[in-house]
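Here the structure comes first, spelled out in structure tokens, and everything after it is commentary.
The complex is shown incomplete by one protein chain, all other protein chains being positioned as in the whole.
Now for subunit A:
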């Protein structure tokens, strides 16, 4: 006799149950392969410490520049975590197996990205706290505002990583794009050198880099400047929503013969 496999519950509880199962599953995968997570936290910590004397002597807000700048730069590197996590589903050929389940595409995406979102937020929180404790970053007057900025930036990065994962053909390709892209976008955005002392063309080009808006938003949040974070937050949210919608649409079709490739 066949069992009735799923007692019919209100849809929202079923959906939460499935998303929870997927998030737990993806968290286990992440925790069993923590190399990237550790390196994207440890590397900026080391660099902040080494570069602090130089920045403090050279710039008025040197500690803020190096702490927020490297936080933004290494959070952009973390795009590759999101990309790899999604691309691995293709390598392992597991995405289609999930698509056959009761979970619709949006649940699969939420369950897949939730742990990554948590990792990205944790990375940035750790770096900000480290900046305050070890680098001399002024303690933000409004931690909630900093957290909001971190959440917005993590969402944008996650969406960009997911969109990228649906476009590239291999992990190698993803790695090249994220490494070169992270360095270029964050440097151009003023993560390493303040925009004010960069050449004119770079100051103009910076407005095309998400890193610029992230740094602007993050520094405003550290100052406790609510009005200051709004323009950059709006740009990043719009970018995140567009990239997220693109990724969701592509991933809903899967990687089978009629799908992405």
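Please note the rule applied: a contact is a pair of C-beta atoms (placed from the backbone, for glycine too) under 8 Å apart; a residue touches a chain by one contact, two chains touch by 3 or more; residues count from 1.
Keep in mind that, in the parts below, contacts and distances are computed from a predicted model.
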Report summary line: Expected UniProt protein name for the omitted chain (select from "Probable glycine dehydrogenase (decarboxylating) subunit 1", "Cation:proton antiporter subunit C", "ABC transporter ATP-binding protein" or "Nitrite reductase (NAD(P)H) large subunit") would be "ABC transporter ATP-binding protein"
Report task. Have a look at A:102, A:169, A:207 or A:249 and name the one touching the chain we're not showing. Result -> A:102
Query - Contact set of subunit A toward the excluded chain (per top definition) - result: 1-3, 5-7, 9, 14, 17-18, 20-22, 25, 28-29, 32-33, 92-94, 96-103, 254, 256-259
